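All protein chains but one are shown in place.
The letters A, B and C name the chains in turn, as written, and every chain counts its residues from 1.
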Amino acid sequence: MGNTFGQVFRVTTFGESHGPVVGAVIDGCPARLELCESDIQPQLDRRRPGQSDLTTPRGEADRVQLVSGVEKGVTLGSPLTVLVANRDTKPEDYGEMVAAPRPSHADYSYKMKYGVLASSGGGRASARETVGRVAAGAIAEKLLRVRYGVEIVAWVESVQDLCVSEPDVDKLTRAAVDRTPVRCPDAEVAQKMADRIREAKAGGNSLGGVVACVCRHVPAGWGEPVFDKLSARLAAAMMSIPATRGFEIGLGFRSTRMSGSDHNDRFVRKGDRLGTATNRSGGIQGGLSNGEPIVFRVAFKPPATIGLLQETTDWNGKPLILAAKGRHDPCVVPRAVAVVESMAALVLADAALLAVAAG
Amino acid sequence: MGNTFGQVFRVTTFGESHGPVVGAVIDGCPARLELCESDIQPQLDRRRPGQSDLTTPRGEADRVQLVSGVEKGVTLGSPLTVLVANRDTKPEDYGEMVAAPRPSHADYSYKMKYGVLASSGGGRASARETVGRVAAGAIAEKLLRVRYGVEIVAWVESVQDLCVSEPDVDKLTRAAVDRTPVRCPDAEVAQKMADRIREAKAGGNSLGGVVACVCRHVPAGWGEPVFDKLSARLAAAMMSIPATRGFEIGLGFRSTRMSGSDHNDRFVRKGDRLGTATNRSGGIQGGLSNGEPIVFRVAFKPPATIGLLQETTDWNGKPLILAAKGRHDPCVVPRAVAVVESMAALVLADAALLAVAAG
Amino acid sequence: MGNTFGQVFRVTTFGESHGPVVGAVIDGCPARLELCESDIQPQLDRRRPGQSDLTTPRGEADRVQLVSGVEKGVTLGSPLTVLVANRDTKPEDYGEMVAAPRPSHADYSYKMKYGVLASSGGGRASARETVGRVAAGAIAEKLLRVRYGVEIVAWVESVQDLCVSEPDVDKLTRAAVDRTPVRCPDAEVAQKMADRIREAKAGGNSLGGVVACVCRHVPAGWGEPVFDKLSARLAAAMMSIPATRGFEIGLGFRSTRMSGSDHNDRFVRKGDRLGTATNRSGGIQGGLSNGEPIVFRVAFKPPATIGLLQETTDWNGKPLILAAKGRHDPCVVPRAVAVVESMAALVLADAALLAVAAG
Partner (left out) sequence: MGNTFGQVFRVTTFGESHGPVVGAVIDGCPARLELCESDIQPQLDRRRPGQSDLTTPRGEADRVQLVSGVEKGVTLGSPLTVLVANRDTKPEDYGEMVAAPRPSHADYSYKMKYGVLASSGGGRASARETVGRVAAGAIAEKLLRVRYGVEIVAWVESVQDLCVSEPDVDKLTRAAVDRTPVRCPDAEVAQKMADRIREAKAGGNSLGGVVACVCRHVPAGWGEPVFDKLSARLAAAMMSIPATRGFEIGLGFRSTRMSGSDHNDRFVRKGDRLGTATNRSGGIQGGLSNGEPIVFRVAFKPPATIGLLQETTDWNGKPLILAAKGRHDPCVVPRAVAVVESMAALVLADAALLAVAAG
């Protein structure tokens, strides 16, 4: 249910933010893929806390251990298990929620569902749960790259109103994205974003932003036609990331202000295949990839944990002033880039294997 | 896979737009629910073509037949099967795609996936597939209403740039929505929208728009915490509807331009439960319902089928000018209202049963 | 849940024994398979009631209608829907269970689960539910035959203590099985079985028996290694057929009385592949096919509906003497042959597509 994603390439994540370990089991990865821990570590490093002064100071090396499914550097076809130890847990920081559910946090809804709370509040609602996703996504990416040459690159498009226009999605690289700690490929805007984030951090506040992503070289015809449209699967994948509030494929909400004659992508010949002259649809038609780059956007709200005092109530509805102590990111988008890429990889790896099955 | 939705309350739709029948099998509906065809027909009527001059002229009565799972007016716990006959099929209208894939249609991606095309092009990509969803959704709604008092109301928020501000989501009714054929609760804006749609129709063009939706009286604690967050399930459900391009929960993309102190929903006492003073989160925290109204938005692109001539290519990449003949809606949002409500009902009915199982 | 079988090649059956229709939706069948109703009808004819004096007199022509997923004689990749009308329903025959749950029938357990009963008692527990399985199985068989040359032949191995030894499983044909109405390939034993069945019928009693089955030309390596072993999937498939009580693969329970040195199948060269000199394992090792014929057995208990008077109680535990009126088979194995073959085909078609996905 909630903790498993995918139909044939299937990932199950586990672990509490303040327990001994987080990780994932990846089932359905084909045998004979060359795979080792160093295929996984780089994306974990891009996701890990403490990588720059823009993120939470929680110090986690996040070294991955691959404890099943691989022998002599190749996958066996059996489940791959990745473990990442939690080192810098401070459950005492979360004492305030014993008294009161934190506003816009999962404390309250978790309590209503489970009747019990992990010491870190919505334990599995923590961003730390995404460690397992990123490790699994790195494996999915390896499969996609080796078999199909698929490339996935996400970037920070906006922090609040600071926004960059779309880069050349045919050419954008992760190296270009990583040139700034905020992971926005426009250095000038990136600087402004970083300043804004530091300012929020200093002021005990938090900021929202948008992560955009392109998936290149996805063959035409991946995806399912009705409920499991590739766009629907991507939407589910992205909206399952903590703090997400919106998803757009192609022109997204902008398309709603257009007419059909302005929006339609006419076909043109591209070498030995058909392509489209424009890509307003974002690479997906009728739920299936059409061979053009898949382009989508994900909205991240400002993190709920802020240092500023907040008027709210305790669990019984009695008013109080809350001061949060847990460490947190003032803005999640720089680290979310790796999570967005990873979830996209999980969606595409599953679609790739299903496309083979349907063939 | 593509044709089944839900984990415990499960719907499988079937049927081609130009075959004899479309329908759905609904499995997992609890026994002893009072149910008859008249529980289903009203929503089909709100979805059916030809209901006003704003829609496609395809004439379909869309009378539902309930052929299994019910006896003496109550459900048996066995699969419910609904059938709706196709009467007004004109496959000859679709001859043009024999020569060329229609721009921004599913013809091309379907051909790449399946190697064969239904005579209506992307047969299952047709809006007619949503008949099964709406019939199934009406059953889900009945269950939700009877057991939990859940109410679901969607409305047209915008057609192109013509936009209404959010109505009182605690009180909005379907009757209020249905007062205008465009299904926008603001009569004045609705009139402008209708004019704009008629204008597009006359000009052989099409328009995009946004459908918004509220789900009221959803108990706190429904949903799953990680991959199957209620927001993720709603996103998948909505993005599986033909012509959708974006999804927002709560403030959606607007939240990305805010700070945490402005966005957080502080708790207040509401009678004998905790509630929030504002509802910027749209009723979901950490993927679980929090007891506030669930509010979301769905972006619909302008329909791809337009009467205007389009420059494109044939299947071999040779340029040609395409003139479409298939009947179509100039703007799908008035009819999409019922589809959005239905998919929301399917998500919530599944969540309701899973919440019981987890209890 | 209960009404869907398979992971990639997926079948959902629906319909009550005494409703207007029974049928199935088959999702995941690859596109471009040549398919028409005459591919399905022959197996339905072998399953249908009234085909000989050994079966129930319920008269059903069981003509299949294929109403979705096929156009111009080929599959589209969309769901295939088959419908079979119920003609000869006599719900009045089932009035006795209003007063009392029939012994060894599903009336009681259905009532405990659902709190309501179809007029035919355990409506979906009826053998009539298998119509959908057989129609779906015929489609699966077509796929397996065309793509892989797989052949599936089941036969009646025993009726009570009347038992035939294993025929040459490399050569046995359906024609040979169908030479007698009891579907036992040994004419002499078949005659005794038929006599025994007629005798039971005349005496208002019923008989059990065993159906055996061989699946030939299944490539090595199909199946999954742990929970979805091919043997486990076959067991689940067979034990889901009404009235089944046991399942054996290869030597089954006989193997428990052997030693390893007597049971092991040593390898030998068979043309350009490895094979085994004996096939005590029944074609499956470690849950995966090994290229040898898959051979299994299914135990069917005597039908619960008998004409003889039975001491039992009413729904409140008050003793009474029950006289059943519903029409029934005195022994199900002659008709079960087609059901066993169909379920085997569903298991193998799913395994075939999953094997492709894993490749």
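Everything that follows uses one rule, which is that contacts are C-beta pairs under 8 Å (C-beta built on N, C-alpha and C of every residue); 3 or more make two chains touch, one makes a residue touch a chain.
In this text the structure is predicted, and so the values were computed from the model without any measurement.
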Contacts of the hidden chain among displayed chains: A, B, C
Identified contact with the non-displayed chain, of B:Gly2, B:Gly23, B:Pro49 or B:Gly77: B:Gly77
Per the touch definition above, residue among C:Arg32, C:Arg87 or C:Lys113 touching the missing chain: C:Lys113
Contact footprint on chain A, counting only the chain that is left out: 1-4, 8, 10, 12-16, 19-23, 25, 27-28, 31-32, 67-69, 71, 74, 76-81, 113-119, 123-124
Chain B, residues in touch with the chain not shown (by the definition above): 7-8, 28, 30-31, 77-78, 225, 353-354, 356-359
Residues belonging to chain C that touch the chain removed from view: 1-5, 7, 13, 100-101, 103-106, 108-110, 112-114, 122, 124-125, 129, 158, 160-161, 200, 205-210, 219-229, 231-240, 242, 244-253, 255-269, 274, 276, 280-282, 284-291, 299-306, 308, 310-313, 315, 317-318, 354-355, 358
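Everything below uses one rule, namely that only the chains that are shown with their structure count from here on.
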Fraction-based call for chain C against chain B, same above half, different below: same
Taking each chain's C-alpha mean as its centre, the one farthest from chain B: C
Centre-to-centre distance between chain C and chain A (centres being mean Cα positions), rounded to whole Å: 46
Between chain A and chain B, centroid-to-centroid distance (C-alpha), Å: 26
Per-residue multi-chain contacts in chain C, two or more chains: 8, 28, 31, 77-78
